[in-house]
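What you see is the complex with one protein chain gone and the rest in place.
Chain nomenclature is as follows: A and B, assigned in order of appearance, with residue numbering initiated at 1 for each chain independently.
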Amino acid sequence: MVNDKIDIRNLNVWFRDNHVLKDVSFKIRENAVTAIMGPSGCGKTTLIRAINRMNDLIYGCRTSGDVYIDGHNIYDGNINVYELRRKVGMVFQKPNPFPKSIYENVAFGPRIHKVASGRELDEIVERSLREAALWDEVKDRLHDNAFNLSGGQQQRLCIARALAVKPEIILMDEPCSALDPAATAKIEALIRRLSKKYTVIVVTHNLQQAARISDFTAFLYMGKLIEYGDTKSVFENPHSELTEKYITGKFG
Amino acid sequence: MNLESFLKSLHKLFMRLKSQPVEFILFFCASFSIVILLLMFLFVVKEGSLAFVRLGVQLIFGQRWETNSDLYGGFPLVYGSLMVVSGALVISVPLGICTSIFIAEVLPFQLRDPVKSIIELLASIPSVIYGFIGATFLAPLMASIFELHSGATALTASLILAIMVLPTIVGVSGETISAVPRDYKEAALALGASKWQIIRNVVLPLSKSGMLASVMLGFGRAIGETVAVLMVAGNVAMVPTPPWNYLAPVYPVTAVIAMQMGEAAVGSLEYSALFGLGSILFIITFVVNTIADVIVRRGPVTRGVQL
Partner (left out) sequence: MSGQTGERVIFAILGVPMLICMLIFSWILSLLLTGIGSVRWELLTVSALQGGMFEMIVGTIYLLLGATAIAGPVGILAAIYLVEYAPSRGLTRIIDQAINNLAGVPSIVIGLFGYTFFCRHLRLGVSLTAGWLTLALMMLPIVIRGSEEALRMVPASFKEAALALGATRWKAISSTTLPAAAPGVVTSVILGIARVAGETAAILFTSCVLITRGLPRSPLEPVMALSYNLFVKIVALGTPAQKVFGVALVLFMIVTSLSLSAILLRIHYRKGQPWLMIR
């Protein structure tokens, strides 16, 4: 049975007087890859940051509307926001491993949530690194400094780090934009594999990437949701003229 | 930021602090400085109030400071402080500014860090050691050069003070010069300007406010210096004759306070006069520092510079 994991209703976000997201509403399918695309400054990053409530941390930010995950409104007053962020993982545009060892990076999440220690922790670290397709490359140097890894490896490390706390949803903000084509290919393959187990949302400004890896695509322009649907239809048969112009490269 | 929005944000702050214990502790620590400054002002002025009431402006302008006769006219002391400080600035400001320009623009960059470190080490020497050197080596030297009975003069104090203030001037000016954006210099370079032309026409005009700030900070540092001047200035509470005679002994305000606090009876007029002088010192340095801060903040180039 197909399920909608996330239900976004009338989401509006302001940064001081700047109305960044305007009445965005759509549903995100479980265990699928949803791409969010649009030109720079259209509000893509703000949108995904609304899903794990990272926008709360920005001074001067106001949010209205509702975001339901598994039927629960995450903007409800008595939601545990730290638990939310465990359930909803995030991978950033520029790989940002901690200045610690590879092991410590992956172990960070489980440690702070007091999930495991000792042997159990070792197993979690190995599992996460395998899932992120990094284990074979680092298994002999788990205690090396994470910064000794290449850019692509660092990004996979960040993915492993996010996986270590057993999230259900993974948000990715242009995860490949800082990487070379070879590393990008590896991560794209990883994303497709992950979607079998997790709900993955990928922000991208790369149209071809969106077409390649996603099952569903949302097109955002100037804070408004212009179009949303399964990727094939959006790219081959867009409803909106704006979408068509964007896809054919008339602006962007 | 007007008063109403300020009060509103203050209210929001307190509401938040009440609910977050961690943030409360951190805020408490951060607000220490403000609390201490207030307390300092209150208590020092309070102890000086007796003198303010009884002596009024005589504390600063009165001509005679004689403890035995219970006379507390601070003019000779203030004059002594100003003499010594101006002497120090006259020496250290040109020296310091030239040095900072040299270090930032001319010195090959491998030498930059070692030289800056040496100046930093110079700055870290405690004032009592400077006083020791002044009293033990410089004063006898002065005495023999100028054929004086004692080498403890305003000139000696100015020299020692100049050395002590130098690192401040070099440091702050240096930071200002480094803060000049490379883009401006590169634009001038692309037009064919020579290094000196760039310094003279691009770097210096933009650094003017920062250098002014460094002079003010040097002034603040010099006027507040106690121990070193005390050990070499001579400590005679009289305006020299003639008034520009730097080879005479003087008694700066800071030295008086340090020397006479030990013997002043608590609550006596003498005690209060010393605190009164202390309050004036506090206010002067407070004003000077605030002005320096404002200059740096408003300066075209120094906006981000940390003092």
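Here, a residue touches a chain if its C-beta (ideal position, glycine included) is under 8 Å from a C-beta of that chain, and two chains touch if they have at least 3 such contacts.
What you see is a predicted model, and the numbers here were worked out from it, not measured in a lab.
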{"item": "Identified contact with the non-displayed chain, of A:24, A:129, A:162 or A:247", "value": "A:162"}
{"item": "Selected residue (touches chain absent from view) among B:84, B:101 or B:248", "value": "B:101"}
{"item": "Touching the absent chain when the full complex is considered, from B:27, B:52, B:184 or B:246", "value": "B:27"}
{"item": "Positions on chain A contacted by the hidden chain, ascending", "value": "52, 54, 57, 59, 82-86, 89-90, 92, 94, 96-99, 108-109, 112-113, 145, 147, 158, 161-162, 165"}
{"item": "Interface with the undisplayed chain - residues on chain B", "value": "1, 6, 9, 12-13, 16, 22-23, 25-27, 29-34, 36-37, 39-40, 43-44, 46-47, 94-96, 98-99, 101-103, 106-107, 113, 115, 117-122, 124-129, 131-133, 135-137, 163, 166, 170, 194-196, 217, 220-221, 223-227, 230-231, 254, 257-259, 261-262, 266, 274-275, 278, 281-282, 285-286, 288-290, 293, 306-307"}
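Operating definition for what follows: only the chains that are shown with their structure count from here on.
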{"item": "Geometric centre distance via CA averages, chain B-chain A, whole Å", "value": "54"}
